[in-house]
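All protein chains but one are shown at their positions in the complex.
Labels run A, B and C following the written order; every chain starts at residue 1.
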Amino acid sequence: MAELITYRDAVARGLAQELRRDPTVHFIGEDVAAAGGVFKATKGLLEEFGPERVRDTPISEEAILGAAMGAAMTGLRPVAEIMFSDFLATCWDLVAVEIPKTRYMTDGQVSLPLVIRTANGGGLRFGAQHSQAVENWAMSIPGLKVVAPSNPRDVIGLLAAAIRDPDPVVFFEQKSLYPTKGEVPDGEIIDELGVASTVRPGRDVTIVALASMVPRAVAAAEELDGLGISAEVIDLRCLVPLDTTTVIESVKRTSRLVTVEENPRLCGWGAEIVSIVGEECFWHLDGPLTRVTTPHIPLPSSDALEDEFLPSVSRIVEAAQKVLL
Amino acid sequence: MAELITYRDAVARGLAQELRRDPTVHFIGEDVAAAGGVFKATKGLLEEFGPERVRDTPISEEAILGAAMGAAMTGLRPVAEIMFSDFLATCWDLVAVEIPKTRYMTDGQVSLPLVIRTANGGGLRFGAQHSQAVENWAMSIPGLKVVAPSNPRDVIGLLAAAIRDPDPVVFFEQKSLYPTKGEVPDGEIIDELGVASTVRPGRDVTIVALASMVPRAVAAAEELDGLGISAEVIDLRCLVPLDTTTVIESVKRTSRLVTVEENPRLCGWGAEIVSIVGEECFWHLDGPLTRVTTPHIPLPSSDALEDEFLPSVSRIVEAAQKVLL
Amino acid sequence: MSTTQITEATRDLSSEEQTRLGLYRQVVRIRAFEERAYRLFMEGLVKGTSHLSLGMEAIAAGFGEAMRADDYTFCTYRGHAHTLARGTPMAGVMGELLGRASGVCGGKGGSMHLTSVEHGAMGSYAIIGAHLPIANGAAWSAQVRGSGQVAVCFFGDGTTNIGAFHEALNLAKVWNLPVVFVCENNLYMEYTAIGDVTAVEHPAADRASAYGLESIIVDGNDPDVMYEVATTAIERARSGGGPSLIEAKTYRHGGHSRADPGEYRPDDEVAEWLTRDPVPNYRARLLADGLDETILEDVEAQAHADVDAATEAARAAPPPQVQAAYNNVWADGGSSWRN
Partner (left out) sequence: MSTTQITEATRDLSSEEQTRLGLYRQVVRIRAFEERAYRLFMEGLVKGTSHLSLGMEAIAAGFGEAMRADDYTFCTYRGHAHTLARGTPMAGVMGELLGRASGVCGGKGGSMHLTSVEHGAMGSYAIIGAHLPIANGAAWSAQVRGSGQVAVCFFGDGTTNIGAFHEALNLAKVWNLPVVFVCENNLYMEYTAIGDVTAVEHPAADRASAYGLESIIVDGNDPDVMYEVATTAIERARSGGGPSLIEAKTYRHGGHSRADPGEYRPDDEVAEWLTRDPVPNYRARLLADGLDETILEDVEAQAHADVDAATEAARAAPPPQVQAAYNNVWADGGSSWRN
């Protein structure tokens, strides 16, 4: 059996699945308990699991991640919410300098099984400080695993995998996807980190996308079909571990690559994919390596302007056509 | 006339040049005044310019950059030191979310002529939290200019350009270069941001490097010469604005690219250069696009291990040979 | 910065009465504006989000009247009131809420990022705590330039628990900066009561001594009180007496943002605070103190007319041109990151 649920509700279901399963899982964040989260993605958890396991915090992002880190070192499996991914900047020292490096610096003495959940990306007219797509920030830090699901089923399966993973994971929920719906099977769902999914097979060009860009890439592929171009769409699902095998095998078949990311232009994960392909399957390529990104500009608030910036279906179509010229 | 001075002394000279010239320039940071900086790169400035213009702060990185930002909005040209670039993480909200976005969000009402100076990179056996090369963090943020000189002359010229620039600049001083010496002409030195320098012409492969990687790339080029390979070495000097013209023109001639960066593997600036070249001069390429980076691992403290990780002359030589296979 | 316009009807008022009328004008205008903003949000015209100061008008009003034209205001995403209180025209603020080209930030900022440098409104910051250190910077610059300007920085109760608060307060004191920190304690963060997550009863005032500052708690719903405390603190800052930290107790009439009904708040608490509504209460006090009701009615009518006009102007304004999205990343006006 399966059920049609929203991405938002999938978050609560995924958390509930793991809170039920493992008593060491604890969940903290700002307004996550009594209010059920500002995106209502954690509704009902306080009621089911009580205030010791689902806990509201002060507006103290460093204290939140510090609590998660110290608890993870000493026997808990904390899940910490940082409400908007932009706010990772206020606790970036914990994210980039403490959490990812501690296992290594202690030569393996310390394990940090923790998850940082955060709402990522634009499209809601929230302006430059509440709309950033920053999964590339996390990817650039050695020692972090990075996950970004594109649909409700994956939210549950990947969240479960993230929580059960013995390493720290940053889990990006794309806030523009919260209201979107998808089929979710009954019962426990558990995925493996680092496995991309070929959501649409194709022959002429490989389009690599993530999170909110996946539905757009699929829509573009459908349009391209009408233009006689067969596009393969890969949903990366995780940036670390990165499923380079799926990407490279696809490009070896199609000989052409387009990446589609919400990150601003410079040093996004698209550049990493391009670089891997440009080094490891250079001799298979028949066209320029092309990235579709948000321009390298802070996101404007006005709807008219925001829509101009986020990678659109038509920009993906154009990019695919260009690499096939 | 010219003088042989250290990279360290060039910092003090560059700051003094601008402090002398423009009374709105002010310099703040931890231990920068009375102590002359923990790297002794700001010695003598307090004595010459007094405690109002050269000022010690508490250990409060957010307060330091906030002071710089608010002052820049209202008529000063502050230079703020963040002692180690790793500590940018403790004030990353100011660096990534406030300073770079404010001009745009206010549609140009606010100017932020400020410079963040910081000691970047490894090689001093300081371990994972005091050795990071993070110029890619800054490059990934729209609204920041990013500078990283490789020699004493450029320290002065680019620091002057950064201070005079009307936009916020993150100025990375490579701490492993502080003791290195170079010829510096007398008198005022002022450069332009966004102009790369071809430090060694060549025909067979373009090697793009930055800061501490420039001398290593040059040494590699000399070795390659002996192997019959003519390598062109480009010192980027700035990541934003990026001199793509120099890079692209070079690759069009050599048809081969190797980037050399101290950043850990994923999403470094090398990936950005590779992606630009892979898209814009794909048809000129005769070999895989190759990056030499630090592995995607937190930097270990022990000398034996650290030396294994930082890109070495021999790894650059190997990479160049590989793209020429 | 008095907003009093001397007219036939107000010519004979004492200077104190003029000030109080200015305060009343401020609260009435903010109230009218915020009610309209809410309506427009519910109509789908204000996109994204919007945080109102309904019920909290007296704080912005008191400071707005007490500040000098060239003083600096730093506020949060809940910044309509503070931006208007400095004299920023309503049309530009409303235009910004609606994402129009006529907005004070050309539609790039939105409700959370109102800025009008011309009016000393130095920005609305949407990351909790970020603007406290920035306000220090403006105060430092004023100190260095000897301009006599003062920076006033508004923030909520929840903001007192973030690190930037601590760093800013310490530096302000150490450098003796001309800055006034104003905590609008409305008892709630987004949906969580401040008392549930704070180690002390008065989130700002009980921390003042940690920075060598006086503990100050005032009734943030009383325009007269706010004007007085603002005047004193600003005067102290301007004359080299250094920073102040003021905790103003208040309450928002509605929810945190957007369409939040604020149901996490006990009914009796809401009812109790509604009796302390600064607008009707201040009106009643002014009448009791002998001010002519027609003068107040004029102020009210003018406020509503201004809001109507601003709404019309904003509705009529075009969206920003797409090309504008590429402007003003850099001082050269453009957005190019390469040569």
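Everything below uses one rule, namely that contacts are C-beta pairs under 8 Å (C-beta built on N, C-alpha and C of every residue); 3 or more make two chains touch, one makes a residue touch a chain.
All figures in this text were calculated on a predicted structure; none of them were measured in a lab.
Q: Could you tell me which displayed chains border the chain that was left out of the figure?
A: A, B, C
Q: Of the residues listed, C:A121, C:V197, C:V279 or C:A317, which one is in contact with the missing chain?
A: Answer from the full complex: C:V197 touches the omitted chain.
Q: From the listed residues A:L94, A:A128, A:A148 or A:V277, report the one that touches the chain absent from this view.
A: A:L94
Q: Of the residues B:T6, B:T42 or B:T90, I need the one that contacts the missing chain.
A: Spelled out, the listed residue whose C-beta touches the missing chain is B:T90.
Q: May I ask you to list the residues on chain A that touch the chain which is not drawn?
A: On the chain A side, contact with the omitted chain comes from 26, 52, 57-58, 60-63, 65-76, 78, 93-94, 97-98, 102-111, 113, 142-143, 165-167, 194-195, 240-245.
Q: Which positions on chain C touch the chain that was left off?
A: Counting over the whole complex, chain C touches the hidden chain at residues 161-167, 169-170, 173-174, 196-200, 206-207, 209-213.
Q: List the residues of chain B that touch the chain left out of this view.
A: Interface residues of chain B facing the absent chain: 30-31, 34-35, 38, 56-62, 86-87, 89-90, 124-130, 265-266, 295-298, 300-305, 308-309.
The working rule: only the chains that are shown with their structure count from here on.
Q: Relative to chain C, which chain's C-alpha centre is the most remote?
A: Measuring from the centre of chain C, the most distant chain centre belongs to B.
Q: So, what's the distance in Å between the C-alpha centres of chain B and chain A?
A: 30
Q: By residue number and range, which residues of chain C touch two or more other chains?
A: 107-109, 113, 125, 127, 130, 163-164, 324, 329, 335, 337 - these are the residues of chain C that touch more than one other chain.
Q: Can you pull out the residues of chain A that are in contact with at least two other chains?
A: Only 86-87, 89-90, 127-129, 265-266, 295-298, 300-301 qualify.
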